[in-house]
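These notes are about the structure you will find just below.
A single protein chain has been omitted from the complex, and every remaining protein chain is retained in its original position.
Labels for the chains are A and B, by order of writing; each one numbers its residues from 1.
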Amino acid sequence: MADALQPLTLPGAAAPVRGRWLRAIPVATLLLFLGPIAAGLIGTWLPAFGYLPALGGESFGLGPWVELAAYPGLGSSLRLTLVSGLLASLASFALAVSFLATCYKTRAFFLLRRLLAPLLSMPHVALAIGLAFLIAPSGWLARLISPGLTGWERPLDLAIVQDPHGLALALGLALKELPFLLLMMLGAIGQTRADQRLAVARTLGYGPVMAWIKTVLPAIYPQIRLPVYAVIAYSLSVVDMAMILAPATPPPLAVLVFRWFHDPELSLRFLGAAGATLQLVLVAAAIGIWHLGERLAVRLGRRWLFAGGRGHSGPWLPRGVAALVSLCVGLSIAGMLGLAVWSFARRWRYPEALPSEWSLDNWLRQSDGLLWAGGTTLLVGLAAAGIALVLVLGCLENEKRHGLHPTGRILWLLYLPLLVPQVAFLFGAQVIAVRFGFDGGWAAVVWSHLLFVLPYVFLALAEPFRALDERYTRSALCLGARPGRVFWTVKLPMLLRPLLFALAVGFAVSVAQYLPTLFAGAGRFVTLTTEAVSLSTGGDRRVIAVYAFLQALLPLVAFSLALLIPAWLFRHRRDMKVIE
Amino acid sequence: MARLTAAFITLALLTFQTAAAAAQADDWDAVLEKARGQTVFWNAWGGDERINAYIAWVGTRIAEDHGVTLRHVKLTDTAEAVSRVLAEKTAGRDSGGTIDLIWINGENFAAMKDQDLLYGPFVERLPNQALVDFEGKPTTLIDFTVPTEGLEAPWGMAKFNFIYDSARIQAPPQNAAALAVWSAINRGRFTYPAPPDFLGSTFLKQALIELAEDPAVLQAAVPDEATFRSVTTPLWRYLETLHPFMWRDGESFPASGPAQRQLLNDGEIDIALSFHPSEASSLIADGQLPETARVLVFPQGTIGNTHFVAIPYNASNAEGAMVVANFLLSPEAQARKQSSEVWGDDTVLDLDKLTPEQRRLFEALPKGPATLAPDALGPVLPEPHPSWMTKIEAEWLTRYSR
Partner (left out) sequence: MTWPRLAGALELHQIGLELNGRPLLGPLDLAVAPGEIVTLMGPSGSGKSSLLALICGTLDPAFRSSGEIRLDGSDLAALPPERRRVGILFQDDLLFPHLSVAENLAFGVPPWVRGRKARRQKVREALAKADLAGFGDRDPATLSGGQRARVALMRTLLAEPRALLLDEPFSKLDVALRARFRRFVFDHARAEGLPTLLVTHDPADAEATGGTVLRLGEDPAAEAAPAAPALSKATGG
């Protein structure tokens, strides 16, 4: 009897009994996540084909599509959408790649890496408003040099902002996406032992840029593919930035769709649903085209790699790229500065370089509204980021305890909310939420933010969490600590820095949300973002500046805290400091 | 036509006044009682900070006097609120709606009235409606030719006018045609907000009234497509000549009135549109316009209308909303609104119905440098029927939003 082999066992078999609730987290997370998107998509597709009984659409038909095709200006709207969206995606991708290729581990690189968090924390609405103030014909840049250098007594009659081709929008998008792509690439580089690859290539006689493109880029691209797709999807379907930077007659497709959904003319809902579906198709097609481009690049690239060109470029290339990136960063920062100045201006007419009268009135007069909107922003942001953090930690801990290895498909699911245009499913989701009496409350707003916060928190946390040396956990377990205690007293403190960073990322994402707040909040939820956008279509510039500046300030404070708190807590623990 | 309107107004007044007499103080006390503790979600266009500040002030006063909390839901377009109520109706939410009060007039009111989306009639229940100048200001009862029937409470009077920078223009144009000539000489110095922004739409209506062969047809619904074509042809011809000389060659337009005002302050244009004759003074005081800004009205008259507040049929806090509507009609609130230091929106009240003390509130209002005397404002042209506006906006989009 004693000879009998034990059946195959897992020595840790006792653990899952206690981790049952933990196992439910990934399932719950996916449901929480995909449920509203799937429902929202269906709720949008049905009316797109004429079916929405509540509005008298009883049968299926192509009516909405015929109407859509005949809509005046649809052609220019699509052209505008494609030009600005694709240009922004391409430019930010190309700039991010060429910056890392030419400036990896140079001074510019380290400087930019330090600036990444504040750049990332900048909400796109604030960035768009700041940029518009900056580059308009009567904007700050023109004021600084006029009329002295230019002789422009009056501003040029030139469409720089809201230009017919959407170039200003493309610029704004590129400024916003560049730091995101850089961050994603840096994360990917960290996992590929890029330094060794580069060293090997350099010893084989490859120039630094060529070595980077030939040995590092192919290794990191699979990991940044989804972020790049997310950039494409976002650029093609952005509403809030487009309302500020893109022309209005006609606007890009997503703005048109947004208008139709909010038109008092009820029948336009069908048109909106068809437009939203077209928006989805457009994004899918753009990603498809990009994917084909990838394959082509791989095929051509193989041959090119094999050819063995060493590519020694002169110093002008890194300098040029660094200058271009500096310009982008400079524009973003100057835009924020401009917001700050405007928020304290009383009278500031063209061509004065600075306000002729200053005042605190803008802040004081808005204090009630600011407190209210700021408080809502803060609460929703903290709730969404906090819940996201708990869910993500649950998923990651579950993955660790049960030795799961998530597949690429799961990652796709996670990215889904970033790949599906917001206007394509928010309407459908709203209809469903109204039906169940779920709209207009805190829960709905937080949930809608969670859809977009969760993926980013996961992206920010997964890597450091998985990278934590498993042997710390094992040591702690063997010292007699229960898994729960190990989690709370060993893992969490050791991961405090990335945890807080992920929280700040989640908070910043929530602060920036516009459409979800409007749709899920039934317009009752006034956040700094909704205020800034609604004011930006024509409010007092000084007040817009107040809201936009505060909107940019909140995430910045969050990132600073995420940096300072662990630094202070662990000021006497040398190994808890980040290694630069 | 005019006689018909007059007859209608008289009729409306009669029913109204008897109803008003019947409105009992008890009823209002019950309303006040129910309203206490309610939170009123007021959906109002939020594009003008001075108006927002005024609404915030209303909120504080209402909380003090009646224990009603006011939340201003800021809209970029009133149509958003209308569509919200529609969405709720289609979803079967016939009570517990998310909107309690809407700042409204014209086509949005017509749409809501048409679809039975309004609560009331409630105006006769408001004690302060007795002070409204229904006789002298017929637009308080006929909103864009549509009878209000007590479904919306008048709030303020608007009269279309222009603001120009007198430092740059000595002799401003005196009618629509002259404006086109002036634009051709001063290229790129004029523009109007893109319809359906109400100021932009009003500019089109103003031009149409001036250019149409028989403006009287505009007072009834558009009879048929052919009439619409023939009546509006002069307008489109006018715009074809005007646009090439406008700001950005008429290729793009500011999104709203305040955006256009900003352009005036930035020096990008020299003439802007306004709906409130005291607005210019108010903006000068606020640092948003140069001291040299002045108001211009066309001598033959400009469009005037009234703006209102209405309550959706499914409002959760209708009593609170009525308390707000009543407060908006109080001499205190009306006088403050008219002050050029606050907003500069003219009152709907009849000063003769006020006590001397209340009247003094209005007489004490500061006169800004750009404020015209009441007799210099010129005649009021009536708003066309909303169906004209809807069709003109659609046609404008087809022609110029490509």
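Here is the rule we use: a residue touches a chain if its C-beta (ideal position, glycine included) is under 8 Å from a C-beta of that chain, and two chains touch if they have at least 3 such contacts.
The model shown is predicted, which means the values in this text are computed figures rather than measured ones.
K.L.:
Could you tell me which of the visible chains the hidden chain touches?
P.N.:
Visible chains that the missing one touches: A.
K.L.:
Return the single residue from A:Met185, A:Val490 or A:Val505 that touches the missing chain.
P.N.:
Per the contact definition at the top, the residue touching the missing chain is A:Val490.
K.L.:
Which parts of chain A are in contact with the chain that was left out?
P.N.:
2-3, 5-15, 402-403, 469, 471-483, 489-490, 493-494, 496, 570, 572-576
Rule of thumb we're sticking to: only the chains that are shown with their structure count from here on.
K.L.:
Would you kindly tell me how far, in whole Å, the mean C-alpha position of chain B lies from that of chain A?
P.N.:
The answer is 39 Å.
K.L.:
Please name which positions on chain B make contact with chain A in the complex.
P.N.:
The touching residues are 41, 43, 46-50, 52-53, 56, 71, 73-77, 79-84, 86-88, 90-93, 96, 98, 107-108, 111-112, 187-188, 193-194, 247-249, 251-260, 262-263, 265-268, 287-288, 290, 397-402.
K.L.:
Mind pulling up the chain A residues that touch chain B in the complex?
P.N.:
Interface residues on the chain A side: 54-55, 72-73, 75-76, 136-138, 154-155, 157, 159, 162, 164, 247-250, 261-266, 345-347, 349-351, 357, 359, 365-366, 368-369, 430-431, 434-435, 437, 439-440, 522-524, 526, 530-531, 533-535, 537-541, 543.
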